[in-house]
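Below: the structure, in structure tokens.
A protein chain is absent from this complex, but the other protein chains hold their places.
When the chains are written out, they are named A and B in that same order, and each has its own residue count from 1.
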């Protein structure tokens, strides 16, 4: 399928962060329309449901359905938290959305808040996003000046404050409830669910949490209508997605494609296949949490369910291309080091299990491993998959098992006996 | 005991009032304190606790959880080299080795003159342009040994690079 640019439509224009330029390309038109036509909030939620917009942060939960869980008549304030913590290794789409089209995000935030009845939105941005912070803060200031955010927007009586909250370096804060604790000033330890954030979230108030890309898609749904948007994708996954390709691809970068495009197409047709004419060893399809695929396993539609059926996940849609020179045990060591480093430390199985796997992986990568180490990994990984508060443990367990199972020979070759 | 400047205190105060709870200002206030003190050590934690009117234990739980708060001094130029998968397979280890050789320090160390320090960090979300690193708040991508030399030279024009051999350059 050819590229179909919605959220990345204006990435090519360097002046897009400037509100005048952005508005000349249609920014804030839907937001103004919502206010001038006084579109009922419920209708917007319905439209987003119809659009089958799924969460783009990794889990793929339908956005409209999530918004619908928020109580309408809550006496407490409600909050929106935009998840801009982008930390899943291999993923770089949210940085682009923040840097290249901040007004699209702000328009999405405004419409979302209007639909759910929210007057304060936090953008939780990972602490290392210095440049995105400057750009988005500048965009907020401009939009306020234009009367598109702030008090009594365009005379509608609707108020909306948008606050950037910078993290401080911790992957786990991308997990939505860890994000809430971090927003509240604490350690980023994920919370037990239930209660779900839609009922008890930030500051104990009902809270919507959505990924940057999810929110950035909202103006397009209003522009096109939910039905048209849904038609672009597959039966369950509406619209497009920004797929990232990194590693040994000939043309690494972002490609916005309709949901359901095949992974093979993404790698070969769009990203130009493997660079320097080398052979392909494997692809990590959707960020490092997703189980690795061998070259003959790539003919899968990029949609949430189909990827699961294929034993992997769509994740954040960030594919890493590994050419034939790559050492899988080395990648395995780097990957497990990441999860061992980033486990928040709350749950025993994740804290201890990820570290154990990493130390074992390191031993193997350094040539000191034994075949029994592989069996140990296969044996303990399931014990921190699904037994913990959040899925970080699972995010190592599943790809670890896949790597060891699919590349056992390569691991064994590194061992002495 | 150190104290925070009046303007930082005012900023901290404004942050505490902006959020629904004052505790929520913890991360930004720690960022401010780090900017002023250069690090968050025990004393800085206590200053923040005092300014925010919360327990030092809470401050420490937060400050020790997040990797961006430094508890030891870092260099004027703090090199944060990505070591995750995409960058690694694009040569991040070579880049790191080159930096270490050029500066004569190991990862998580600081040069004697206090100018440079190196830290390994996880993915910084520009994987298509790896190897990548942040120098303080500035992103550098597509790193090569030559680019590294340029960055070091630009930061410290006096620094002699040629007396230290770099394996990376030969590659």
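The rule we apply is simple: contacts are C-beta pairs under 8 Å (C-beta built on N, C-alpha and C of every residue); 3 or more make two chains touch, one makes a residue touch a chain.
The rule we apply is simple: contacts and distances are computed from a predicted model.
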Choices "Ligase-associated DNA damage response exonuclease", "Acyl-CoA dehydrogenase family protein", "NADH-quinone oxidoreductase subunit G" or "Branched-chain amino acid ABC transporter permease" - which one is the UniProt name of the chain not shown: "NADH-quinone oxidoreductase subunit G"
Candidates A:252, A:273 or A:349 - the one touching the absent chain: A:349
Missing-partner contacts on subunit B, residue numbers: 42, 55-58, 60-61, 64-67
Positions on subunit A contacted by the hidden chain, ascending: 170, 192, 340-349, 351-356, 359-360, 363, 370, 372-373, 376, 380, 383-384, 386-389
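Note that in this section only the chains that are shown with their structure count from here on.
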Contact footprint of subunit A on subunit B as seen in their complex: 18, 20-21, 23-28, 30-31, 58, 61-62, 65-69, 80, 83-86, 88-90, 121-130, 134, 137-139
Complex contacts: residues of subunit A adjacent to subunit B: 77, 86-92, 94-95, 126-131, 163, 165-171, 182-188, 202-203, 205, 244-248, 252-254, 284, 288, 318, 320, 322, 326, 330-331, 334-335, 337-338, 341-342, 344
